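A protein chain is absent from this complex, but the other protein chains hold their places.
Let's look at chain A:
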Amino acid sequence: MQVLQFTDKGIYCPAGDFYIDPWQPVERAVITHAHSDHARYGNKHYLCHHDSVPLLQLRLGQDISVQGVAFGENIRYNGVTISLHPAGHIIGSAQVRVQQENEVWVVSGDYKVENDGISGQFEPVPCNTFITECTFGLPIYNWQPQGVIFSNIRQWIQDNQAAGKNSVLLGYSLGKAQRLLHNLRGVTEQIWAHGAIYITHQLLREKGWDLPEIHRITPDTPASVYKNNLIIGPPSAADSSWMRRFNPYALGVCSGWMQVRGHMRRRNADAGFALSDHADWMGLLQAVKATGAEKVYTTHGFSSAFARYLTENGIPAQEVKTEFGDMDEEAGMPETITHDQ
């Protein structure tokens, strides 16, 4: 049974008449997480996890019609049962389980299997058909445990301090920034952040998330406060004049793409840390196997290679075209924010 279809507006459930992460405006949208390639403007009604609600309102407007649900809570539309399950990608990120009669399909959204301490623990959901992302669906992408990466980052910050340099880390304002802040708490006396990161951060702190206190960078902030401290900026800040105030500084980029030297060099960064909020190769394989799915659709990323590998290994898989991106990883891709200071 074709519980979900791939249409030019997005992944569609005909029986329930709703879309999952549609890329054109629709009546009812189920949203996996608040990144802008998944949660877009213009839908009439949004359904997402409770923790995503304030993030959607922040990014899409307070006046959107949005319903929040808990993980595992069943919602019924026209005889179709929908539930959300942790995806471990960012705060509020969810996989969408859709059941029609006895047939179960799961849309992964973006996910990672390692628990980063703040984005939830990915939960394998048994299903007949699994629609999986595969941003890093090649075996060259296997991440080190985040403990190792964070200790490398701490060491790098110490080395910078010894060399009289401030440390600037670039990471996406929703997701990567919180993961860094949660795991690097106390690394320097103060942590300073770009306004885009600060706004999201304060909102999440108000909602009770375990995040450290940070300071907002404004045009009036005296340059002296950055000395020996950690500064967190969005990827789009790279190569912009906004960076000048941090001189002398060393620039670190946190993205799964940093696994390959060529990408690191393209970024003109002083250091690259292969820290990703997407599953690595082993993580993708582990997730697919854990669902027990008899059919897999692969979307955004190395989708054709991953589908072929699964098929050759006894899990029929097929690539589908979607308009999801990897902007949360592709450091340097403009995030839609303005440098208001």
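In this section, contacts are C-beta pairs under 8 Å (C-beta built on N, C-alpha and C of every residue); 3 or more make two chains touch, one makes a residue touch a chain; residues count from 1.
In the analysis below, contacts and distances are computed from a predicted model.
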From "2-oxoglutarate ferredoxin oxidoreductase subunit alpha", "Branched-chain amino acid ABC transporter permease", "Cytochrome c550" or "DNA ligase (ATP)", the hidden chain's UniProt protein name: "DNA ligase (ATP)"
Residue in contact with the excluded chain [from A:15, A:75, A:138 or A:225]: A:138
Contact residue for the chain not shown (choose from A:269, A:284 or A:315): A:269
Contacting the left-out chain in the complete assembly, out of A:15, A:243 or A:260: A:260
Residues from chain A at the interface with the omitted partner, ascending: 138-142, 257, 259-266, 268-272, 302, 305, 308-309, 312, 330, 332-333
